[in-house]
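Dumping the structure here so I can ask a few things about it.
Note that one protein chain is taken out, while the other chains of the complex remain in position.
So that you can tell them apart, the chains are marked A, B and C in the order they are listed, and the count of residues begins at 1 in each.
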């Protein structure tokens, strides 16, 4: 792949990452983002591990192959690359996967853990999710127990994604959100829709206004 | 209309949109803004559908006529253009209509739905609304049930606007705010006044300080 | 006064105003700021009325004399110029007065209205106030009932400032904060200290942690 093509992906992912940083969703070098460059052979542009998302630039990205071997760039892929790949394999039309760590998402993933999912319905903003055409939509964000055993988490993600084709994201408990989209723009939009709705739900819990 | 005139409107609307994005009021490509360019024949500058409000630029705007036909620019008008036009027809002195999706507005529109309106009174910031000269003013923001049947919503908006000439905005439940102004600057000011007061009211509900 | 000197004051006040706008303390063209240029004859640089604080520039400021007559610049001084002048007359060492409208200040001014003041003590940040050398300091922010009768408010401000020489600010109920400083930098610092502490106190009311 030419360097200039990788640079375009890196530039679009950087712009999204910097905006997420400003909103407090990828503090402390957390979070990650990837974009499919070519499907055959599989080439992916992904944030290198440990980068400050508030200062992302072209040199903070790697080109990797299907085995996560680094073909271009300095650094190593984040440990979570494995989880990104799982989503990618289960959903062949996905062109980008993004991962954020927000305050409200973290809180909701704990609050709703026993019920298995964050359930969101009745909000116009749900229409920002690909394929959703009405606010009368029940979005389900499955919550998976967090673990450092990435193979275990990966199997869980695979199971959950296969089970419910309509979902747009998965939450690792007290860890963070995974979402995806056909393009970088769509994945970024999905992050913003989810994080907005998490904040609405979290604050509503405090106001006690979930009385519809 | 000359392209350069359209560019001026697009530039002013972009500046407002980017500020709203930074405050979290138009995330996930939500929200929209329009400005009247000429009344006869009717020419309007409006955000194209699905644009990222954090990156608005001149090419993200369209010039449309009274039937929402695109005269200039790439893309299509948002589905809500229909609702903007309703407000515009009911209030002939309106030069700009803006629409935001904020966390606090969403919560209040649900919390106060049964009482029919968000009622705000006694705050100095109310004087930021056109024609209001004292904090001893009772502002009423009618709440309309959200629906994907835009003709139905449009009729409701028309009824509400005709019924109460003194209002400065309307809330679609769990959807977003519509406000307007003689100019882009006035519409932007009205958005900021409303969103500020929604946040004050929402947080006051939690503190329990509405005890005047 | 030379235009270039005025420009320097306008530039410093603009920089502060834009930062306050970003924090949400001067939305909807609210808020104002002034700086003393010369004491004899009295010349003051002040924000013109109705300016968007997120876009402040040199042309948004006026030079006025002791009677608030505009000597330089386009626009009129804000109605609150009168209140700024009252503070200025009562405290001859004041070089700058600033006025913000924040969410938390608005809420606290209502919550503590019956007790007559927002009382803050025991926080290290209090040392940001001029002359305060320990966190074991009790800061009192008198709350004055809001009114559109500026002469009445002015007399109240005068009384309150004369009564308690140690205060660094005054709150108009459900309206906003007035603070001051020897220089623009000091007045800006006082605004930030107050607004930080208002947020700490407002959120503490919700957490219920005022249990020292």
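We adopt the following convention: contacts are C-beta pairs under 8 Å (C-beta built on N, C-alpha and C of every residue); 3 or more make two chains touch, one makes a residue touch a chain.
Being a predicted model, the structure only gives us computed values, none of them experimental.
Name every shown chain in contact with the chain that has been left out of the document.
A, C
Where the complex has a chain not shown, which of C:58, C:158 or C:199 is the residue touching it?
C:199
Give the residue, chosen from A:111, A:137 or A:182, that touches the chain omitted from the document.
Of all options in A:111, A:137 or A:182, contact with the hidden chain holds for A:111.
For a quick check of understanding: of C:57, C:122 or C:166, which residue touches the chain that isn't displayed?
Final answer for the missing-chain contact: C:122.
Can you name the residues of chain C that touch the chain not displayed here?
15, 19, 22-23, 122-125, 128, 133-136, 185, 188-190, 192-193, 195-196, 199-200, 203-204, 206-207, 209-212
Touching residues of chain A against the unshown chain: what are they?
Touching the chain left out of view, chain A contributes residues 22, 24, 27-30, 52, 54-55, 101, 103-104, 106-107, 110-111, 113, 146, 148, 172, 174-176, 202, 205-206.
In this text, only the chains that are shown with their structure count from here on.
Which chain has its C-alpha centroid at the greatest distance from the C-alpha centroid of chain C?
Result for max centroid distance from chain C is chain A.
For the two copies chain B and chain C, what rotation in degrees overlays their C-alpha atoms? Round to the nearest 5.
90
Distance between chain B and chain C based on Cα centroids, please, to the nearest Å.
Their C-alpha centroids are separated by 30 Å.
Chain A to chain C: how many Å between their CA centres?
Taking the average C-alpha coordinate of chain A and of chain C, the gap between them is 43 Å.
Multi-chain contacts in chain A: which residues touch at least two other chains?
Correct list: 206.
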